[in-house]
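What follows is a structure written as structure tokens; I'll ask about it next.
So, subunit A:
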Amino acid sequence: MSAKALIDHVKEATGAVEREEVTPQGQVALHVTPANWHVVAEHLRRCPRCNFSMFNWLSAVDMEDDGFEVIAHLYSASSLQAVNLKTMVPREGGSVPTLTGLWRGASFHERECWEMFGIDFAGHPHLVKLLLAEPFVGNPLRKEFVLMTREAKEWPGAKEPE
Partner candidate 1 sequence: MTHLSMIPAIAESHNVFLGFDFSNPWVLLGLKLAAVMVFFLTAPLGVGYAEHKILAHMQARLGPMEAGRFHGWAQLIADGVKFIQKEDIVPSAADKAVFVIAPAMVLVPAIMLFVVLPLGPNGFWVENMDLGLFFALAISSISVIGMLAAGWASANKFSLIGAIRGAAQLIAYELPLVLAGAAVAMQAGTLSLPGIVEAQQNYWFVFPQIFGFGLFVTASLAELSRPPFDMPIADSEIIFGHMTEYTGIKFAFFLLAEYAGIVALSILAVVLYLGGWQGLPFINFIPGPLWTLAKVGALAFFIIWLRATYPRLREDQLQKMAWKYMIPIALVNILLTGIFKVVF
Partner candidate 2 sequence: MAGREGAGVAVSDPTMLPGGPGEGIALDVAGSSRFATEEMILNIGPQHPSTHGVLRMVITLDGELIIDAEPVIGYMHRGFEKMAEVRDYRQIIALVNRHDWLSAFGNELGVVLGVEALMEIEVPERAQWIRTLLAEWNRVLNHLMFMGSFGLELGAMTPMFYAFREREEIQGLLEAATGGRMHFTYNRIGGLKEDLPRGFLKESSRLAKVVRHRLGDYEGLLLGNEIFKKRTVGIGKLPAAVALEYGCTGPILQAAGVAEDSRKTEPYLKYSEVDFEVPVGENGDSFDRFWVLYRRIEESLKIVEQCHDKIPAGPIMPGKMPKNIKPPEGWIYSRTENSLGETGYYIVSRGGKEPWRMKMRTPSFSNVSMIPYLLRGVLVPDLISVLGSVFFVVGDVDR
């Protein structure tokens, strides 16, 4: 299934795709609303034509004022097709339904995303810190989280090539 065919199929089947994106390198992204996140994901997982059986990774990107873009990267081992499922959540109080019911592997990725960005994954059974130490405060991958060492002292090796 080509990228185009996939996008058309998902659009048609779910009717929940806001917009699609194909990069010059041919990578596919489907943008959905947080409310439709689980619906589209479930279709991608269960539909025999899509058959995205592999949960590759899930993360987010800090888009500053737009909020956070949550990305789930799925892969189909049968059609060798990859798709990025994307949704935008607000900076504060953002919540996305969990995908742990669809792919077992989503659990760790969502925990990581939760602690790194502070995005809630509604329905996740075990949303606790994964990588950070227990006393750690803050969400490191948010842009407002500054690296104190760098604030205190600029890296002495910073030099532009001439």
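Per the selection procedure, all candidates are chains of the complex that A comes from, given by their letters.
To be clear about the criterion, a contact is a pair of C-beta atoms (placed from the backbone, for glycine too) under 8 Å apart; a residue touches a chain by one contact, two chains touch by 3 or more; residues count from 1.
Treat the numbers as computed from the prediction; the structure is a model and nothing was measured.
Of the numbered chains 1 or 2, all belong to the complex, but just one touches subunit A: 2.
If you check the complex, the residues on subunit A that touch candidate 2 are 23-25, 27, 53-57, 59, 61-62, 71, 73, 77, 80, 82, 84, 98, 100-101, 103-109, 116, 123, 125-126, 128-133, 140-141, 145, 147, 150, 160-162.
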